[in-house]
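For this view, one protein chain was removed and the others were kept in their places.
Let's look at chain A:
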Amino acid sequence: MTRYILTRLLSLVLSLVAASVAIFLVIEILPGDPAAIMLGVNAQPDTLAALRAEMGLDQPMVIRYLAWVGGMLHGDFGTSYTYHTPVAKLIGDRLAVSLPLALFSLLLTVVIAFPVGIWAAARRGSAADTLIMGITQLGVAIPNFWFAMLMVVLFAINLRWFSAGGFAGWDKGLLPALKSLTLPAVALALPQASILARVMRSALLDTLSEDFVRTARAKGLSRAKALRRHALRNALIPVLTIIGMQFSFLLAGGIIIENVFYLPGLGRLIFQSISARDLITVESVVMLLVFAVILVNFLVELAYALVDPRLRSGR
């Protein structure tokens, strides 16, 4: 097990190094001068020189890379050119919305998908199964911004249970903050839960036809108990993989939903910094997201090992 964790950790560090080099080079290799790109074609020469000095563009590339990485390790992500605030603070503010939102919708996803997927698999081929599969198909197909707007019309405008948009802020207390995240979380969770329920169902159907489930039945377990005790855990590996990918997506991919609900999240920050050609912010946010994806993958691999003893023993 220790070896398994150590090899995965090593690969985590190597992936991060490779990703940081790649991101840095992409920004470097962009044709033209990053400072000139940020300032646009009508920039004054002295403004350009000042920005170049501020960005350290007069230094050699290796030094700049090391300074960038070193800064990030200390939590110094540089200063945003458009917002004139430290990028770290910008990201921190946005993460305070995006991370809870991602976790909230992932929780909804799992809570919906597991029972639904298991229920459908246990009744394979029945009318209920067909109906559930139809509904999840619809859930995947409906654009979530449209679903989000429907919910706004119903729950915010007609019923007035939730506000139509904006974020209350965590300083107003837990409940108002969670309340303003609820509709976006539901909108984000709908397609994800549909996907995960389908994955859960098919993974479970695969394991239900395995020989060891038949063995369990021969011992005297009922169909339902054999599913719960033997098939379920064996079906978790593909499900965990999908959950990991969904979390990474939810963290940054909620940009449309963030726009529908006027949420100050990471997705909007990236969008705004790209439009404003604020490369310093773009570089750091992208690095942060890469870090999140790699970290989630690492956690998913740890979860694999918890589920499957064959991985623990390194085979």
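To be clear about the criterion, a contact is a pair of C-beta atoms (placed from the backbone, for glycine too) under 8 Å apart; a residue touches a chain by one contact, two chains touch by 3 or more; residues count from 1.
To be clear about the criterion, contacts and distances are computed from a predicted model.
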Chain excluded from display, named as in UniProt, from "Dipeptide ABC transporter ATP-binding protein", "aminomethyltransferase", "Sorbosone dehydrogenase" or "Phosphoribosylformylglycinamidine synthase": "Dipeptide ABC transporter ATP-binding protein"
Listed residues A:D33, A:D93, A:D206 or A:D308, member touching the removed chain: A:D308
Which residue of A:V62, A:L159 or A:A218 touches the chain not shown here: A:A218
Footprint left on chain A by the chain that the document does not show: 3, 6-7, 210-212, 214-222, 229-230, 233-234, 307-310, 313-315
